[in-house]
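Written below as structure tokens is the structure these notes are about.
Moving on, here comes chain A:
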Amino acid sequence: MTLAPVLVLAALLFSLGVYGLLARRNAVLVLLAIELMLNAVNINLVAFEAMLQDSLATGQVFAIFVITVAAAEVGIGLAIVLLIFRNRATANVDEFSLMKW
Partner candidate 1 sequence: MEWFDTWGLSLIVFLPLVGALLVVLLPREQEESHKWISLITTGIVLILSVVAAANFDFGAAKSFQYEVNESWISAIGANYHVGVDGISLPLLVLSGFVTLLSVIYSWNHWEEPRNPKAFLALMLVLLTGMNGTFVALDLVLFFIFFELVLLPMYFMIGIWGDKSERVLPVFGKTVSVRLYAAIKFFLFTLFGSAFMLLGFLALYLNSADTVAGRTFDIPALIARAPELTMLPVAGWIFAGLFLGFAVKVPMFPFHTWLPDAHTAAPTVGSVLLAAILLKLGSYGFIRIAIPILPEQAKQWAPVIAVLAVIGIIYGALACLAQTDMKRLIAFSSVGHMGFVMLGIATLTDVGINAAIIGMVAHGVITGLLFFLAGSMSHRYHTRDMDRLGGNQKLMPMLGGILAFTAMASLGLPGLAGFWGEFMALLGSYSPLDGLSLGLFRTAMVIGAVGTVLTAGYLLWMLQKVNLGEPKAEWDDQKFHDADKFELAAWVPLIVTIIAIGVYPKIVFGATTEAVEALVKTAFGG
Partner candidate 2 sequence: MTNFLLAAAEEEVHSAVEAAYTSGFWAEYAWIMLVIPWIAVLGIIFFGKRMKYLGAEIAIGMLAFNTIWASILFILNITKGVVYEGAVTIAEIGSNLIFELGWVVDGLSIMMYFVVSFVGLVIFIYAVGYMKGDVRVTWFFASFTIFAGSMLVLVGAPNLVQLIIGWEGVGVASYLLIGHYWEQKENSSAGMKAFFTNKVADIGLIIGAIMVGVTLGTFKFSELSNAAAEHADSLALVAGMIGALLFFGAMGKSAQFPFHIWLPDAMAGPTPVSALMHAATMVTAGVYLMARTFPLYQNLAEDIRPWMVAIATITLFAMGLLALVADDIKKVLAYSTVSQLGYMMVAVAAGGYTAGVFHLFTHAFFKALLFLGAGSVIHAVHSNNMSDMGGLRKDMPRTYWTFVIGSAALAGIIPFSGFWSKDEILVTLGHEGYTAVMWIAIAGAFITAFYMTRAIMLTFHGSYKGHGHPHESEPVMTVPLIILAGFAAVVGFLNIPGVEFGGRGNFTQWLGMREVVMGDHHPTAPDWGMAAIGLGAALLGVLAGLALFARDKATQQERDKFEIPALYPLLRRKYYMDDAALGLVWLIKAPFARAIDWINDYIIDGVVNTMGFLTAGLAQLVYGGLDQRGIDLGFNAFAYASGGSGERLRRLQTGRVQQYASVFVGAAVMFVIGFVIFG
């Protein structure tokens, strides 16, 4: 099995994620874009693990780590978005500029 197609897939997925992260205005979609990026990384991790045949299966372990962290992140992120939406009746990230000086 060659590594290249998988890496290309992951790169495409990652690029999609970057695009979504930067271009989307809706906070929920931004979070989804981050999800895409994380999963692109997961694909890479698993792919490299499969290629290197690491005895400790480090790639898979890390992929699971990432999934866990991603789940936690989305949980908190969505909670924040929900609260902001309740308070300000908008989910537009451009209007979320409270955290500046």
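Just so we're on the same page, a residue touches a chain if its C-beta (ideal position, glycine included) is under 8 Å from a C-beta of that chain, and two chains touch if they have at least 3 such contacts; residues count from 1.
Here is how the candidates were picked: all candidates are chains of the complex that A comes from, given by their letters.
In this text, all values refer to a predicted model and were calculated from it rather than measured experimentally.
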item	value
Given options 1 or 2, the chain of this complex that touches chain A	2
Chain A - residues contacting candidate 2, complex	18, 21-22, 30, 93-94, 96-101
